[in-house]
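One protein chain omitted, others in place.
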Amino acid sequence: MSATPARTAPLVAVEGIHTYYGKSHILHGVSLEVKTGEVVGLLGRNGVGKSTTLKTIMGLVHPTEGVIQLEGRPITRLPAYRLAKLGIGYVPEDRRIFRLLTVMENLRTGLDRHGVAESRKRELLDKVFQYFPVLAERRNQAGGTLSGGEQQMLAIARAMMLEPKIILLDEPTEGLMPRMVSQIREIVGALHAEGVAILLVEQNVPLTLEASQRVYIMEKGVVRHHAPASDLRHDDAVIHQYLGV
Amino acid sequence: MTADRRAGTATASAGTGRGGPVPVLRTESLTERFGGLTALNNVSIEVPRGEIRAVIGPNGAGKSTFFNCLTGVLRPTSGRILFNGEDIAGLPPHRISQKGIARSYQITNILPNATTLENVRLAAQSRRHGWSLLTHYAAFADILDRAHAILAAVGLADKADELAANLSHGEQRNLEIGIALATEPQLLCLDEPTAGMSAAETHDTMELVRRISRDLTIMIVEHDMQVVMELAQQITVLHYGEVLAEGTPAEIQRNPRVLEVYLKT
Partner (left out) sequence: MTIPVDQILIQTLNGIVTGMILALVASGLTLIFGIMDVVNFAHGELFMLGAYVGTTTMVMSGNFWLSLVVATMTIALLGAAIQVTTLRPLLGRDPLTTILATFGISLVLQNYALWQYGPVPRKILEPFTGHFNFFYLEYPWYRLVIALLSAAIITALYLFLKFGTYGVWIRATTQDRIMAAAMGIPVPAVHTIVFAIGSGMAAASGVLFGPLIGVNHAMGLDWVLKAFIVVVVGGMGNLGGSILASIFVSLLEAYASLVVSPAQAVIVSFVALILTLLFRPTGLFVPTPK
């Protein structure tokens, strides 16, 4: 029995997903995959369904058709809390940290899981405070008092507490100052170095092309283009066609 | 080509303070602030009569806020909104509707338990006759005729007696446009009319907008660039609440600042 198929099988595979919001048909058959440890970019203009794709993978909205698989097993209609336990982390577009909980309590929502040794929990906290020293400083402050950039850090840190196999990142640099944008870029790099896969939805094209290995481009609810990031870095025509005006 | 002629008229009358026809819509330093957030900052635009104007911009650029100020849902912090030369800033929505601005919404606003015809008829009725409890609606033949005409214009003539809830998503969004039309507007504001539609439905809606644009001025907020580039005669690009650029589709596509904003290069 060959070990190669297991190694090349994708971590997350999405096939033929149709998602509706009420009667609004947002995803018209989306298919994509993310391999273990890969950073995959998902680009497209506003309203094409990028966020909806992430929400569908995370089980926050259920597709009417199509299959989603995690490490080969179907997870299509599982509830979100099961998927979080199976190793999918989610950082939504508007951050959605728990505003009335302190930074520490926000982190604890992911940290307090069954079967995790206290020492491991402390390690995770230390690691995250190393990545985000500002969170260590503000650990007893209410989440709602943090600045936008700090909230983004907290949202990512919180997801990291789950020790996920893949993190779904929805427009992490939106509304952030350039300095914070480069910090996000570093975090993505650091997570990649640790072997965490990332599905990165972004409007920032250069950052995405730089950070990702492969990129999907969506339009009107379907994936229209798929290429290695290195190819797209020099393909202005495609970029303009799908992302420009 | 009609489009070129209209484009010519647009450029000729753009920026005309005196002389030339009064633009249907003109905003002067329109500003909207919510506490610490400035959603619209000194937005001054001019839309001549009969134009199809698209308003585009990245997330959070202020497009919906702009429409909300136009239609009276929000009261601007400062600035003027001149509709046919009259300042309507801060007027309540029903007054603005009476003056001739109609709007379709991103989330469909139809009455699901009424028929398609009834939905449009009710809107048409709002323009005529005052209170008349005792007259049967069938007596208002002119309103019924108008309702039927509008259904034909939006391609729903054969669905007149169908319950609105049973229409497809695309048909519902077109019904919404029909309802807005029934109020006999001079300025029609369409808020993401093709959201959630398939390619075929989008095409139908674009045809619809072209058909009805003959006697109307239309402003349309859209994310679908294909729709914008094919329909619009002029485009206003908003970014962080300010007007970034204005021009024809060709000009906007080449504008380096716009490209920078959209591609963040």
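For clarity, chains are labelled A and B in written order, and residue numbers in each chain start from 1.
We take it that a residue touches a chain if its C-beta (ideal position, glycine included) is under 8 Å from a C-beta of that chain, and two chains touch if they have at least 3 such contacts.
Nothing here was measured: the structure is a model prediction, and the numbers come from that model.
Every visible chain touched by the undisplayed chain in the complete complex is listed here: A. When the whole complex is considered, the residue among A:Pro79, A:Pro133 or A:Pro228 that touches the unshown chain is A:Pro79.
The chain that is not drawn here is touched, among residues A:Lys35, A:Arg113, A:Lys127 or A:His240, by A:Arg113. Across A:Leu162, A:Ile184, A:Ala197 or A:Ala211, the residue that sits in touch with the chain not pictured is A:Leu162. For chain A, the residues in touch with the chain missing from this view are 58-60, 79-81, 84-85, 90, 92, 96-101, 105, 108-110, 112-113, 158, 161-162.
Here, only the chains that are shown with their structure count from here on.
The distance from the centre of chain A to the centre of chain B, with each centre set as the mean of the Cα atoms, comes to 36 Å. The touching residues of chain A, when paired with chain B in their complex, are 20-21, 23-26, 28, 45-48, 171, 174-175, 203-207, 220-221, 239-240, 243-245. Across the complex, chain A is touched by residues 56, 58-60, 108, 168-169, 172, 192, 195-199, 202, 223-225, 228-229, 237, 252-253, 258-259, 262-265 of chain B.
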